[in-house]
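Next up is a structure, given as structure tokens.
With one protein chain held back, the other chains of the complex are shown just where they sit.
Every chain is named by a letter (A, B, C, D, E, F and G) in the order it is written, and numbering of its residues begins at 1.
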Amino acid sequence: MSMVWQVYLAGEIHTQWRAEITGLSETLGVNAAFCSPITDHQLSDDIGQHITGAEQKAFWNDFKSARLNQARNKVLLEKSDIVVVRFGEQYRQWNSAFDAGYAVAHGKQLISWHDESLNHALKEIDAAAITVVNDVDQVVKALTYICK
Amino acid sequence: MSMVWQVYLAGEIHTQWRAEITGLSETLGVNAAFCSPITDHQLSDDIGQHITGAEQKAFWNDFKSARLNQARNKVLLEKSDIVVVRFGEQYRQWNSAFDAGYAVAHGKQLISWHDESLNHALKEIDAAAITVVNDVDQVVKALTYICK
Amino acid sequence: MSMVWQVYLAGEIHTQWRAEITGLSETLGVNAAFCSPITDHQLSDDIGQHITGAEQKAFWNDFKSARLNQARNKVLLEKSDIVVVRFGEQYRQWNSAFDAGYAVAHGKQLISWHDESLNHALKEIDAAAITVVNDVDQVVKALTYICK
Amino acid sequence: MSMVWQVYLAGEIHTQWRAEITGLSETLGVNAAFCSPITDHQLSDDIGQHITGAEQKAFWNDFKSARLNQARNKVLLEKSDIVVVRFGEQYRQWNSAFDAGYAVAHGKQLISWHDESLNHALKEIDAAAITVVNDVDQVVKALTYICK
Amino acid sequence: MSMVWQVYLAGEIHTQWRAEITGLSETLGVNAAFCSPITDHQLSDDIGQHITGAEQKAFWNDFKSARLNQARNKVLLEKSDIVVVRFGEQYRQWNSAFDAGYAVAHGKQLISWHDESLNHALKEIDAAAITVVNDVDQVVKALTYICK
Amino acid sequence: MSMVWQVYLAGEIHTQWRAEITGLSETLGVNAAFCSPITDHQLSDDIGQHITGAEQKAFWNDFKSARLNQARNKVLLEKSDIVVVRFGEQYRQWNSAFDAGYAVAHGKQLISWHDESLNHALKEIDAAAITVVNDVDQVVKALTYICK
Amino acid sequence: MSMVWQVYLAGEIHTQWRAEITGLSETLGVNAAFCSPITDHQLSDDIGQHITGAEQKAFWNDFKSARLNQARNKVLLEKSDIVVVRFGEQYRQWNSAFDAGYAVAHGKQLISWHDESLNHALKEIDAAAITVVNDVDQVVKALTYICK
Partner (left out) sequence: MSMVWQVYLAGEIHTQWRAEITGLSETLGVNAAFCSPITDHQLSDDIGQHITGAEQKAFWNDFKSARLNQARNKVLLEKSDIVVVRFGEQYRQWNSAFDAGYAVAHGKQLISWHDESLNHALKEIDAAAITVVNDVDQVVKALTYICK
């Protein structure tokens, strides 16, 4: 089967972890194509009011942007084979956990990436993952193996 | 249709918010039955090793408990009509966000309960919710209306 | 099979057509249980602000109420076997048409009730219906036959 | 992921709004392919009798055409990622609302386009939409963002 | 599990084969509840015009009745665990074969009952059946075993 | 959307009706690709024993061949958008009716082709079809319209 | 939610392990109802020929019985919440592994019970299980916890 594996990179958009994965994957010739949420943080926060104008209440501005981001993410998640979810120390990243739950319910294969210090807090997400890894090398090793 | 609405109460298990909802609902005669994850915190953390023995690594102890809790929660979430998810200020509650994503992917109706201070951090989950509320009265008002 | 057939009554909530169906069905002993959207028009318009407060923009007040009503209706539609949708001359009833599309996509059996004058305007909905009827007697005759 | 987003343009076929969207999208290089119901109004009304002959009753002529149109639309809707639904002031467009309900039930991302004057009448459909817009620029802005 | 098995009896409605099955099953205490299409042949042919009036063309009279019968049968088939389909020598019973295909696509367990003389003509339906039987005793033996 | 519509041609394999459809469709540039069951009648009857040897009982020879044919047909039916089913005067074609039921249960768009003399006998299948036609020109007209 | 959890006990039918589980569960008041394949080994092997007569080839006798057993098991597995699968040292129990795969694909919660000596051989099934246990006490402890 000459498929290219589709990999969704879920999680925080403050650091450059996605580029690490795609860069290393390209170097190693991993048989995968990557997609992700919009990673322009400011744009993803403001897209709602950018399209249909600002709301008085911050809640509705957030809501409008989140609806658009969620629409995009749902479509991409549903078309993926594998979802890598990255949790950092600094952020609450509830949307990452939400995406992980959404992906698992759709039968996607979940790879959970975080520091060991988060093991206990993330145990439910790890329990749904096919592997729990701690660095980019491990992520790409897993993709290299699965996406053959 | 003489159905009783099934309501799953997802979220942190450190405070008594579930009893507030079920108590007020009973008082008001809301047409709903409630279920929830195991709320005995210690037991839910230790159930894995309680059944099959302790592991050397904390990771596997967590993993074993989480697998059992997740199994229970998935069955209950899939049988529910409505999922109320509660986020507190103090906890990361990634499992609550995960459950919310899982529930939405299964077409469940989500009610998101948290303080306004969390509005921005929870905007993706709020965007998937049918209503975003700030206290127990609002939760029960929503249930009273929907579960007629 | 000793089932009671579940019938959802979709459509305008300005006239008493639901009571006509349920009354005649009861008289004739039709083997069906009925459910419907919230038919208290004012309440269904205001439920959003009733629960979480009034918004400045009418749009968000409408939105909040509609989200709650839709949540309720989706659950009931998905649990139904038959959906009767009623279109009157005076109202646009886009929500009724939306519910009909939602019901058909979920494989529900649709009965379309309207005056002949609306035949052309409603032809797409009629084309998805198992029967197109013009009065309450015809609705109940159809239910009597199907729900045996 | 090198996907082209599939966008279904549902709604009235009396005005040239589809050409506005596709034209502007092409100009801006939006990563989307568009499809729509048959927009030749006369043909879409007469296709039934064109194929299998005229019926005596207008109802059956309408029915036969609508069955064919619906078949085509269902297949295209199910293959789409995003559905833009357009409501004009002048038409009842129950079929557009029906298509919107059908699309939402299949998990499609709905963009609702109409004048603000229709906000209240369309609140249930807007409540199911990922964004509610008022002109072609807003539609294309939303597509530009989502279909990256 | 204290379930009662639901059994749909599909096939011709000219002979009394259903009463044979239900009678013998009752005698033997088979743990099953039975349902079937409307077996009043004249009524099932005429129900369409009985409800909404006679059409000029026989085709539309047939069509209207068949739509109603199909609606009923689909709901019952989807709620069944087992479908017994009976083919007689004298009838074409394309609707029985249609129901069998519909049931198999929904994952129902199919029991095919016909004389050996029809083996070759019915080989595709037999190939989808869990057993192919030739008389009422064999049907009820199979139900007795499965529905324990 | 630059899709090619997938059309499955179900029904008897004794006459050349498939070549009529595909030939005329090619001439007219219909945007469709066609597939069908194996139309080599002898081969399709004997394939079971051709692969794993003859059985003593004709029933098992039929069964083995039918299992293989059904496997092929199921995959193709599930990948199709439209299913044309052809009933001739001379054959019982229960497998065609079975395929029609299977296709409808999978949400496929059904075109039913037969002489008017079979209208009453085929009314259930016609009631599930998007159009009922009597000759090859009508089939291709319908495909020309839908597959645009 | 006042549900009783449905538990399917898959695996070998040569020893009395099912009675151990159900007995201990009853003693401890576990909130579960149990079902299983037919455990009368001789009958389950012979049911095919018992109903429709003996075949000359053992293969078809086996086949006929297995078709009936599989039909029963599929229905019960699909209605279950939890599947306990038991592997013993002495038997190949490919049908147990098949049932486990079938259950997991349907989203059932799998409990895998076997001696530690089989850990390596059963690693794929264990990897799909929510817990891997070694004796009846552990099974019932897990059920006690989950089925609250």
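Definition applied: a contact is a pair of C-beta atoms (placed from the backbone, for glycine too) under 8 Å apart; a residue touches a chain by one contact, two chains touch by 3 or more.
Treat the numbers as computed from the prediction; the structure is a model and nothing was measured.
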item: Which residue of G:38, G:51, G:82 or G:122 touches the chain not shown here; value: G:122
item: Selected from G:3, G:24 or G:104 as touching the chain missing from the view; value: G:104
item: Of F:14, F:41, F:79 or F:148, the one touching the omitted chain in the full complex; value: F:79
item: Missing-partner contacts on subunit F, residue numbers; value: 6, 33-35, 38, 43, 47-48, 50-52, 64, 67-68, 70-72, 74-76, 78-80
item: For subunit G, residues in touch with the removed chain; value: 58-59, 62-63, 65-67, 69-70, 87, 92-106, 116, 119-128, 132
item: Those residues of subunit A which, in the complete complex, touch the missing chain; value: 1-3, 5, 81-82, 107, 109, 130-134, 138, 141-142, 145-146, 148
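Going forward, only the chains that are shown with their structure count from here on.
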item: Winner on C-beta contact pairs when E-F is weighed against B-C; value: E-F
item: Equivalent interface to E-G, taken from C-D, B-G or A-B so that over half of the residue contact pairs match; value: B-G
item: Inter-centroid spacing, subunit F versus subunit B (mean Cα positions, whole Å); value: 49
item: Contacts with two or more other chains, residues of subunit F listed in rising order; value: 132
